[in-house]
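Would you mind keeping the following structure in view while I ask a few things?
With one protein chain withheld, the remaining protein chains of the complex are depicted in position.
Labels A and B are assigned to the chains in the order they are written; within every chain, residues are numbered from 1.
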Amino acid sequence: MNIFLELVHFLQAPNELLRWFIDLLGSFGLPQWILAIISALIIIGTVIGVFLGLFALMSVMERKILARAQNRYGPNRVGFFCWRLCGLFQPVADGIKMITKEDLVPRTADQVVHLLAPVVMMIPALMVLAIIPYGRDMVPADLNAGILFFFAVGAGTEVAVFMAGWASNNKYSVLGAMRAIAQMISYEIPLVIAAIIAAMISGSLSPSAIVAAQGGFAWGFVPQWFVLTPWGFAACLLFYIAALAESNRSPFDLPEGESELVAGHLTEYSGFKYATFFMAEYIGMFAVCGMLVTLFLGGWQAPLPFLTIIPSWCWFFGKVCFVAFTMVWVRATLPRLRIDHMLAFAWKFLLPMSFAAFISAACWHYAGRGPLAWLLSLAIVGIPYLVLGTAFSNRFAVSRRTYQFSE
Amino acid sequence: MTLQILLAISAILFAFGLAATLSRSNSIMILIGIELMLGAANLNFISFWRFSENPSDLAGILFAIFSIAVAAAEAAVGLAIIILVHRRINSVEADDASNLKG
Partner (left out) sequence: MICDFLKTCCADPVNFLGDWFVLLPAMVLLLAGGAAVVMRNLIHAALCLTLSFIALGIVFIALGAEFVGFVQLLVYVGAVAMVIVFAILLTKPDQLTKSGSAFSGLGPAGGAAVGLVALVALLGFIFTSPLAKKPLPAPASAPVAEIGQALMGDYKVALIAIGVLLTAALVGAAVLAMEDKS
C-alpha cells in the first residue's frame, strides 16, 4: 500500500522522483558535480524524448485529422508486425524512409552552409523547450527573463531559414527564404507584444511566475486564466495567429507551398536534412503551443479545484495537444494566404490589435480589475476590432458572383 | 579574468571593425565594420558594469541597451540608403558613388 502511495505521489510530481533518484546516487558517494551533470542529462533526455515522441505522433495524427476533415482515412496500414494499430507506426516508416534516402546536394551549392542550416534550425527549436513549465516545479531552467530567452533564441530560426535558402544556389529557394523571413519578422511583433501583455499583468518575465499569476479560483470554481479576460482572449488569439505564421503553418505556409515555390527554402534538401527541418518545425510548433498554454491558458493549472488530482503535467500536455489539434483543424479549414495579403494582415490588422490589447490590459489593471475595468477593457479591444475588421472586409470584399451559361 | 583582458578583447574587436571600415570597398562590408565597432563599445560598457563597486547602478547596462537600439536603427537606415544608391548607380561599391568627384 505504501509503495502504491509512493507511486501515485511520484506520478503527481516526477521532479520528486528525480530528486529521490539523485539522492540515491548521492548515497553511493558520487561527487556533487557528477550528480549535477547526471541530473541535467536526465532532464534533457526526458524533455527531448517526450517532444520527439510527440513529434512522431503529431506527424501521423495530423495526416489522419486532415484526412478525416476531407472525408477520407489517413495512413492506416503501418502497424506493428501483425496488428494494424490504426497506422500509428507510420512515423517509423517515415523515419526509415528519410534516413535511407539519398542526400543530394547541388554541385554549385555552398556545401558548408547547406550542411549547417538544418543544425542551426534545430538548435533554437530544442533550446526553447528549456524554459517552459511542464508541471508544478517542473521547469528545466527557471530563468528570470524566460520570455525574453524564448524570443531571443527563436531569432536563430530566421538565420537558419536564410542559410537554407541561400546555400541551395537556387532562385526559388532564395525567393522562398526571403518571403519566409519577411513573414517571420512581420509576425514576430504581434507575437512578442501578446507575450508582453501576459508578462505585464503577471509582473514578471519568468514563465513559472506567469503560470502562478493565473492560479487561484474566482468565486471558488472559475479559473483565473488570462484567456478568460477580454484582453487575454484578444492576446491569446493574436499569439495563436502569430504562432501559426512563425511556424510556417497553414494558412501562412506560402514559404513551403508546393504549388508556388516548389518547396521554398527547402527545395534542395532531401533525406535526413529534410527530416531535421521537418522535426525542427514541429518541435517549434509544440514549443510555441507550450508557450501559449503557459501565457494564456494557465499552464499546468487545472480548470476546476477538484480536478487537481490529475497530475499537473497531464493538464499541461493535454492543453498543448488541444492547441495543436486546433492548429491542424485550422490547416484543414482555411486556404493559403497570398504573400501580400499575409503581410498586410500582419502590419495593418494584427499590429494595431496588439496595441489595442496592450492598452486594454493596462486599463484593466489600473481601473482596479473590477466590473468597470472589465467593461472598459472589452470596449478598448472590441471597438478597434470592429473598426479594423469592417475596414478589412470592405477592402477585400468580393463582388456578387454572376454566372453565365453558354446558350 | 581581469578588467584589462576584457577591455583588450574589446579593443581587438574595435581594431577589426576599424580595419574593415577603412579598407573594404563594398559599402555593406563598411557597415559590418561599423557594427563590429559598436559591439566592441557595448562590451566595454558591460565590462565596466561588471567590475564596478556598486553594480546596482545600472547605468552601464542601460547605456548598452540604448546603444543596441541605436545601432539597430542606424543599420536599418544605412542599409536603406545602400539599397537606394544601388538603384541609382547599380553598384554597392563605395568607390562607384563618385558623381561629385573632382
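Here is the rule we use: contacts are C-beta pairs under 8 Å (C-beta built on N, C-alpha and C of every residue); 3 or more make two chains touch, one makes a residue touch a chain.
Everything numeric in this text was worked out from a predicted model, so none of it was measured.
S.K.: Can you work out which residue in A:Leu57, A:Val78 or A:Val113 touches the chain that's missing from view?
M.R.: A:Val113
S.K.: In the full complex, which of A:Ala155, A:Ile310, A:Leu334 or A:Ala379 touches the chain missing from this view?
M.R.: From the options A:Ala155, A:Ile310, A:Leu334 or A:Ala379, the contact with the absent chain belongs to A:Ala155.
S.K.: For the full complex, which residue in A:Val139, A:Cys236, A:Leu266 or A:Ala302 touches the chain that was left out?
M.R.: Residue touching the absent chain, from the options given: A:Val139.
S.K.: In the whole complex, what residues of chain B lie against the chain that is missing from view?
M.R.: So the residues of chain B touching the missing chain come out as 1-9, 11-20, 22-26, 28-29, 31-33, 35-36, 39, 42-43, 46-47, 49-53, 55-56, 58, 61-62, 64-66, 68-77, 79-84, 86, 92-95.
S.K.: State which residues belonging to chain A touch the missing partner chain.
M.R.: Chain A touches the missing chain through residues 15, 18, 22, 32-33, 35-36, 39-40, 43-44, 110, 113, 130, 137-145, 148-149, 151-156, 158-159, 162-163, 166, 174, 178, 181, 185, 188, 203-205.
Following the convention adopted for this analysis, only the chains that are shown with their structure count from here on.
S.K.: Express in whole angstrom the distance between the two chain centres, defined as the mean CA positions of chain A and chain B.
M.R.: One centre to the other, that is 35 Å.
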